[in-house]
Every structure is written in C-alpha cells, then in structure tokens.
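Please read through the structure below; I'll follow up with questions.
A single protein chain has been removed from this complex, and every other one stays in its place.
The letters A and B name the chains in turn, as written, and every chain counts its residues from 1.
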Amino acid sequence: MRKRLWYTAPLSLIAVSVLAALLAVTASAQSSASNASGTLNFGSAGADVDFTDPALAYGVLSWQIEYETCLQLVNYPDKTGAAGSQLQPDAAAAMPVISNGGKTYTFTIKKGLKFSDGATVSPADFVWAFNRDANPAMQSPVIPFITDVVGVNDVVNKKAKAVTGVKADGQKFIINLTKPDGALLAKLTMPFFCAVERAKTPIDPKGLNTLPGAGPYYIASRTPGKQLVLKKNPFYKGDRPARSSTMVFTMNTNDQQTYLQVTNGTYAADPNGLDVPTAAAGLAKKYGINKSRFWVNSLVETDYLALNTANKAFGSLAARKAANYAVDRPAVLRARGFEGGVRTSTILPKALAGGYWGQKIYATKGADPAKAKQLNPNCGHVNLWGGNTTLAQTQEGIVRYNLTQAGCDVTVKQFGGYAIYTAAGTKGADFDIMFSGWNQDYPDPIDFFGILLDGRNIHAQNNNNLAYINNAELNKKIDQANAITGEGRLKAFGKLDIWTTTHLAPWVSIDNRNLRDYIGPNVAGYVFQPAKAAMDLGTLYLK
Amino acid sequence: MLRYLVRRILWAVLLFVVVTLIAFVLFFLIPANPAQLACGKACTQQDVQRVAHALGTDRPVYTQYGWFLGRLMPVSFKGGPHLKKPNLGRSFVNRRDVDSVVAEAAPVTASLVFGAMILWMLIALPVGILSALRPRSLLDRASMTGVLIGISLHPVFIGLMLSFLIGYEAHLTPIAGYANFFGGLYGAPGGPIQWAYHLILPWITLAILNAAIYVRMIRANVMETMNEDFVRTARAKGAPEFRVMRAHILRNALLPIVTMLGMDVAAALGGAIFTETVFGLNGLGYNAIQAIGNYDSPTVMGIIVFATTAIIVMNLIVDLLYAWIDPRIRLV
Partner (left out) sequence: MSLQEQHDRDVAVSVGAEAVEAALGADLAHADDGFVVAPLGYWHQVWRRFKRDKVAIGGGITIVFLFLLSFVGAPIFAKLLGHGPDELFDGAVTSGALPLGPWSHFANQPYVGAVAPPGHPFQQVFFPLGSDGAQGRDEFLRLLYGGQASLEVAIGAMLVSIVIGIIMGSIAGYYGGFVDLIVSRITELVQAFPVVLFIIALAAVAGPQLSSITLGFLGKGVFTIIVALSVFSWFYPARIVRAQVLSLREKEFVEAARMVGASDARIIRSHLVPHLVAPMIVLATIVVGQNVLAEAGLSFLGVGVVDPTPSWGTLLAQAPAYYLEVPWLMLWPGLAVLITTLAFNLLGDGLRDAFDPRSAR
C-alpha cells in the first residue's frame, strides 16, 4: 500500500503526455473562428449587461442592446450626428398630441407591428410596461423618472395594483402627468418603456433573461456573465436596419486580448468601445480617424471636479475660479490616452449647449498656477477625493500636483468602486474637491442642471449635487429654462451654462469624453448613435 | 479514527462559522451603500431607502448574518419545520442566484487550477530533485535563476506576452477565452479537446509561478532527507542508489509536498485572479473581484463560502491521506 503513491507519479506522467499529444493534434486541426456569414461576434471587455429585462436594464451596454430589441413609442433613428438626436415616432404613427396644458400625451400606435414570436403589438403592451416598471416586486430603477405619471406612486407604495395614469383606448395610448414635463418624450426613449408582451413577461424580481422583442432583433439566448445572442426578428416590418442575421456577444473578456482579437478579426468589435487607450495613437496613425476601422465620437458626457461650496477651501468664488486656472486640463485628459475626449471649461456637453459650447472661460490649454495664486493667495488645506483605479490615480496625481503648484496643501483620499458616491453624497462630506463625471440618461440639459446643480434637491444623503451648490438665482434660472420647449430650450440652457460657469464656478470641468471604437478588418457599416452614446449594432455587417 | 473524524468535522463547522462571520462583518463595515448602486444614479434618498428595505440592507448586521445562515441550513422552521434546499441568496447587483454564479464559475477555476497543478509538478519534480542531487552545481544555480525570473515578472505580463506571441503572432493557441468541457455555448467551441486547447496558455501562466516555488521546496526537502540517518543506514546496508532514492529519500521528502499541494490547490480554488482576468476566464476569482468592486456582498459571501469549504475539506483530506501514507502519524 505504501508503494502505491509512487506508482501514481509515472502514471500521471503518462496521462499528461497523452494529453499533450492530443493537444498537438488539435493545434494543427484548429478551426478558424466561426464567422458564418451574417454572424457578428463581439467581445465585451470586462463587462456584461446588468439585465436584459427592459424593466431592469440600466447601463450603456444594456441600452445599446435593448436599442436593437425594443420597440419604443418614440425613438432616435439609427443615424449619427444631429440627425441621430432627433426624436421620431417608432411604434407611434406620429408624434403625440399634447393636451391638458402639457399634462396629457396621446399616442396612436401603428397597426400590424409584431413581436418576435408573432404576437401583435397593441397599446396594452405599453400599458403593461408601465405597470411592470412600477410594480414594487420588480424594484425597477426607472421609478425616479416616472413619479410624475399619475398613479405611479400609489403602485410603488402598494396602495394600487395598476398605474391609473396610463391607459389603452383602441389604438391609442394615453399618458397623464401630475405636472408638465418637457423631457417626457426624451425619457420615453429609455428601454424601460418598450413594448412587452404581457403573456410572456410575468412579474419576476430576478428579471427575465430572454423575452420576445418587437424591435429589429430579439434576445435569443443569454448565459449571464458569459454570452448573449441576438437574432433578427423575423416579424419585424419597420424601417430600422438589421444588417446581420445574428449577433453573439462574449461577455467579460480581457481588454488587451479583445483588442488583439478585434485586430485579427475574431471579434467584430468591443461594443463598449476601445478599452486599450494606449493603442489609440497607433490606430489613428494606421487607419486615420473616422475613416475605416478607428472611430472617435463625442459622448454627451462631462468629466469634472466638483468643488464643494459648502466647505471652506472652495467656499468662495475666487477660490473656485483659482482652481479652474490651476488644473492642467490637457494633462488630466491625456491620462485617458489619445483622443480620450475634448477639453472644456463649461458644464454641458456640446450636443446640449445650444451653440454655447467651446467658450474658453478658463484656461484649457494648460495650467496657469500664477493666475490661480493671484486669485487665491492663501489656498490652505484641500481634501481631494477620487477613485483607486490606475486611471483615477494618475488623474489624482496630476490634480494634486497642479493644486500644490498653486499653493494648496493637498491630501488625496481614494475610494474603491462607487463607495465614493455614498461618502460624497452625504451632506457635510469632508471633501473640498472630487473627481466625478456625468453621462446623460436622456439627451436633455435638465438631466445635467436639474440633477447636478439644483440646490433644492439637496438631502441628507444620496446627493448628486456634489458641489452642494444651492443658489436661489441659479435655481430660478433653471426653472425658467426648463419651462421652454422646442427650439429655444438648448439655447436657454447654453446661456445658463455660461452664466453658471462664470458667476458660480461650481465645477472644474475637464473634458467631454470621446467614445473610441475599433472594428474588425472585415466589418463595415459603422454608425455612432449619439443618443445611445454607443455604436449602432444594427447597421454593422460583415464585408 | 471515528472520534477523530467527528471532532475534525465539528471543528471545521466552527471554523466555517467564524470565517464567514468575520467576512460578513467586514463587508457590513464597508462605508458603501449597496442599495444606492442597485437603485440607479438618479435615485433620491427616499428611493434608495425603499431599495435598501427590499434588499434588507437596512437591518442590523446580526439579522442579516442570521438570514445568511438560515439560507444555508437544509431545514426551515418557517411555517413548521421542513426540509429545504440550502442556498446562498441573491446578488444585489444582477439579482442572479449566487448558487448558480458559484456553480458556473467553480468548474472554470477548477479546470485552470488542477491542470496547472499537473503542469507545475511535472516541471518541479525533476528539476527540484536534480538540483538537490547536485547542489550549487551549474544546473542548480541555473534552475534557481530561471525560477526567479519566472516569478519576478508580473503574471499579467506573462499572460499577455504568451497570448501575443503564441496566440496572436504564431497562431498556435487561442488568444483568450474558455471553452466548456461539456458542449459549448451558442456558436462557441466546446468539448474536452477545445477545453484543453483553450486552457494551455492559462495553465502555463499559472504553472510558471508555482513551479518556481515547488522547485525550491522539493530541492530543500530532498536535501534534508538525504542527510537523515535512515538514508545512511540504507546506503550502508548496500541498497542500490536508485532504490534508496525512490523508497527512502523521495517518499519521505515529498510527504510535506502533499500537504502543501492540498493547501495550495484549495487556496487557488478561491481564485487565481490574475490568470483568470488576463485570459477572460469567468472563474471564481474574476467573479469575486467584480463582486467586491460592486459591494455585492451575497456574491462575495457565496464565493467565500465555497473557498473556505474547499480549504477546510482539502486540509481534512490531506491529513487523512497523510496518516494513511505515513504510519508514524496517528490520528488522535
């Protein structure tokens, strides 16, 4: 018995040599990547969709995918540039009739629309989407967006079973609001409100992985954390593009390896964009920008340093202006790699600023420590908060250095994950300046001003107004701009942006981030969808 | 023997409770509110409180730990005592059952770790023994330098370089990714051959690190044993050198290696984070890192439960094995 152990060693040796031989055989017989015609393979580096259930999905990647599978009342077209931000009817035959002083929206749903299982889309499917969203068992993240819809609060608080403010009437679908909301149509493009077939979409707190879709594609299968498969909706009759028959997303791949695999054509692209910033300069040199394989587009996003107006260090306007001169914007931006973004000193991204974007209110070329010192001769102690990723540490290093040059004594505190927002969102938090960024939920300036700068929203906890600015004049101006609909809306907010940056300087705005996309050698049809802040998947195809 | 086993198992249960309790409290103390992430970035304070109540994160830590243990119990007393399936709860972030997260990640990690283990032992055994037989020879110094070069490079760098040179440039292996042992996902390769083919580079990456350590250790152990009296006695009695080596030196020198291997494999099952990350292997380590980043404590706890159990069980097995191999050890 004692000897037995030593017999296992040669045995395992034999087993392994057999294995090695097998591997050698397979190495020669390796099949190339299964690029059957019409199938696009994507590698999603370091990310999976959070959910595929439209009532729960809440992330750029999941919305990028839902954009293909969802039939919305109104939606943004599969186009780039200004055209891609122009709302147009999707399931609705025309834009809605707005009545009752802006509180009632009436949509007429087109006839003959079908889900991927062949069932007909009716207005009741949109009503069910609202009821499913509001159902307390679902715990949907949409609730904060729809509290103005009549009856939603009752359902959330378990006082009612159905939302009374939405109803179907023949081919009509009607929404009633408690108060007018200029951004309602933009909000309705979020996948939370896409048509869901009642019989196939029960209330499921875990969220459904697959369900029939009425968009150009539907979710054929999902293995959470690993894979998602989209297939063309055979019953789709609309005019939205679906140029490949199948899309396979491999989730949670490695960023560097995905880059290699896009280069050699294994993957068509990383749907999240190029995740290897160091490669950007080389790609631009090789393929040019926005010509063949390397694409750069502006996101509706602003990276900024929030200056805590409630604490001493940046309590005064002079000190906040000084910070704006002290920070070396190009250096901070450069940490994102080549073409990582466009530097700015204002609040709103270009698409929302109504022509007011690009005014150089503060130095955007580099740091100006002399001017900063002149504005704020006694900077004193500054608490700088930020993340703990490599990128965050690099940026913190630069800002710490800049502020030190401007005469401040800086202490850096780093947080992992979103813990920084829990800490900084608590009123009275002990930071003076912190890194933050805001990406639109829907393309409307109120998504920036209302959430990030309206002082009336400051609570004890969970604040998004990280500058803790509560200025009566600003609040009034926000209300005035928000009341405007149509043409003048963006202009009014753009003007307000310049005013806020000049007279209040609550932020050190750094940049509006770019999305860098890199597509495979055999892929064509690239379109950047600006409202979805991502590449349009439906327009891509294999050459 | 039976008494020993019962005592060991009771002790193991206690260990398990202490480790999970400490983990639970540690996570509870992290100043981040999981409800905030689950709720979404536009949520107000009331919204977050509503979500916190639904997740149960607004309760005191002992209540939450009680629920956690209750879920792990095979019986429930709610509505009369009855048997139920133990479970690890549900993720705060993606609402998946943690059972299935662990069940899907564990085979990936196990494939990586056991394969790499075979590889590193294949390297370490001959090199370690030869180094011990010729200490401070050229071979000994060369193997040690090689070993140290292996561990001075970052495993992420080793993995990336292997992928780039062998996978991307030479087309000999896949660049990254995992193939299921039983049947692939949609359109993806599967089956034992593709499984091994996809794991070659990860195995090498993980093995390089450990081979280094095991070479050093085997060398040390063999050298010690060669000087033991019983070896001299055997030699003096005129036993052939090969037999001395096999029956006397190796058997005794490698006993501690068995212990170590058990502990190492158990620890590695908790996650070989870098290797998994670099090759896009969706194993326990990768899931754990993601879950910690999201403060998804049910998922983290699930992986800790698995890892702790693996360590405890492996230790028990190694102890039993040890006693069985080495009659000098009695289980009391």
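We adopt the following convention: a residue touches a chain if its C-beta (ideal position, glycine included) is under 8 Å from a C-beta of that chain, and two chains touch if they have at least 3 such contacts.
Since this is a predicted model, take the numbers as computed values, not measurements.
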Identified contact with the non-displayed chain, of A:Ala268, A:Ala367 or A:Ala424: A:Ala367
Among A:Gly46, A:Pro89, A:Gly238 or A:Pro330, the residue in touch with the chain that has been omitted: A:Pro330
From B:Pro34, B:Pro202 or B:Gly270, residue that would touch the chain that is not displayed: B:Gly270
Absent-chain interface as seen on chain A, which is shown: 256, 276-282, 284-285, 328, 330-331, 334-338, 340, 365-367, 388-390, 393-394, 396-398, 400-401, 412-416, 419
Contact footprint on chain B, counting only the chain that is left out: 11, 15-16, 18-19, 23, 26-27, 29-30, 135-136, 141, 144-145, 148-149, 151-157, 160-161, 164, 206, 209-210, 213-214, 216-217, 220-221, 223-224, 227-228, 256-257, 259-260, 263-264, 267-268, 270-275, 285, 288-289, 292, 300, 303-304, 307-308, 311-312, 315
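Rule of thumb we're sticking to: only the chains that are shown with their structure count from here on.
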Geometric centre distance via CA averages, chain B-chain A, whole Å: 36
Chain A to chain B touching residues, read off their complex: 2, 5-6, 9, 12-13, 16, 19, 22-23, 26-27, 30-31, 34, 36, 39, 41, 43, 48, 50-51, 56, 58, 136, 139, 141, 143-145, 156, 205-207, 220-221, 223-227, 229, 246, 248, 250-254, 256-258, 260-261, 263-264, 266, 416-419, 421-423, 425, 441, 451, 457, 459-462, 464
Residue ranges of chain B touching chain A (in the complex, touch as defined): 30-33, 36-45, 47-48, 50-51, 54, 90, 93-97, 101, 104-105, 118-119, 121-122, 125, 160, 163-164, 167-168, 171-173, 175-177, 185-189, 193-194, 196-197, 200, 246, 250-251, 277-280, 282, 286-287, 290, 292-295, 325
